[in-house]
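Accompanying notes for the structure given below.
Entry: chain A
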Amino acid sequence: MQHEVLVAGFGGQGVLLTGQLLAYGGLLENKEVTWFPSYGPEMRGGTANCIVIVSGKRIASPVVERPGAALVFNQPSLLKFEAKVKPGGLLLVNSALATQLPERKDLYTYLVPANEVAQSLGQILVANMVMLGAYLELTGAVTFSSVLKALEKTLSEQRRHLLSVNREAMEQGAQLVSQQARKYHTR
Partner candidate 1 sequence: MNAVFARPRAMTEQKTHYCPGCTHGIIHRMVAEVIDELGIREDTVGVAPVGCAVFLYNYLDIDMQESAHGRAPAVATGIKRVLPDRIVFTYQGDGDLASIGTAEIIHAAARGENITTVFVNNAIYGMTGGQMAPTTLPGQFTSTSKAGRNTQSAGFPIRVSEMLATLEGATYISRVSVHNPAHVIRAKKALLKAFTVQKQGLGFSMVEVLSTCPTNWGLKPTEALAWLEEKMIPYYPLDEVKNRLEV
Partner candidate 2 sequence: MAKTGWVIFAEEQCKGCELCINACPKKLIFLTERLNQSGYPVVGATETDKCTGCAMCYLMCPDLAIKVERWTVP
Partner candidate 3 sequence: MRTLMKGNEAIGEAAVRAGCRCFFGYPITPQNEIPEYLSGRLPEAGGVFLQAESEIAAINMVFGAAGAGARVMTSSSGPGISLKQEGISFLAGAELPCVIVNIMRGGPGLGSIQPGQADYFQATRGGGHGDYRTIVLAPCSVQEMVDFTYWAFELADRYRSPVLVLADGVLGQLMEPVTLPPELKPDNGNKPWATTGCRGRKRNVIKSLYLNPEELEAHNKKLQEKFGLMQREVNRAEKYRVEDAETVLVAFGISARISMAAVEAVREEGIKAGLLRPITLWPFPEGILQSSLPKAKKVLVVEMSAGQMVEDVKLTVSGKLPVYFYGRTGGLLPSAEEIQTQIKLLEVKVSERSLCQA
């Protein structure tokens, strides 16, 4: 099974880090992984996205035109990337910032109010982890514990205490989507 996911949002939302944690988690599970960021002027312009692949075998191309899943963190990313997802694929929308609903009817769509959840946890920076938790709950691409292990390695000593709020964020994200029925559309 090859998991391909596009993570998109604006800079500061932890988009690239989310992808890296996923890739790192896969690595810790001895899977093949790739992480490819968009780079260039848009990096400075505030938007960011990356494509992560987690696979049980050698990954042919790290560049995927039509990923099987997308995590979109804001409205512009939804507009830009909704069309890219493979038919029958998975679309996770941060409904706290992407207020318009997705249009496509051939995707499994989930609305995750990630910023609101993060706010309720008192740590707005973990909105990305809410999204990631939701994605992992739906796909099982890697385990939570692998991602948290990866996160632990990236956190400095002084920030280790943030580990628990990150775990909580992932769990809440997971819970949110497991409550929603597996369905093509939410409208």
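A quick word on the picks: all candidates are chains of the complex that A comes from, given by their letters.
We adopt the following convention: a contact is a pair of C-beta atoms (placed from the backbone, for glycine too) under 8 Å apart; a residue touches a chain by one contact, two chains touch by 3 or more; residues count from 1.
As the structure is a computational prediction, the values presented were derived from the model and not from experiment.
Engineer: Looking at 1, 2 or 3, only one should touch chain A in the complex. Which number is that?
Structural biologist: Per the touch definition, chain A is in contact with 3.
Engineer: How about chain A: which of its residues touch candidate 3 in the complex?
Structural biologist: Those in contact with candidate 3 are residues 20, 23-24, 27, 32-37, 39-41, 59-63, 65-66.
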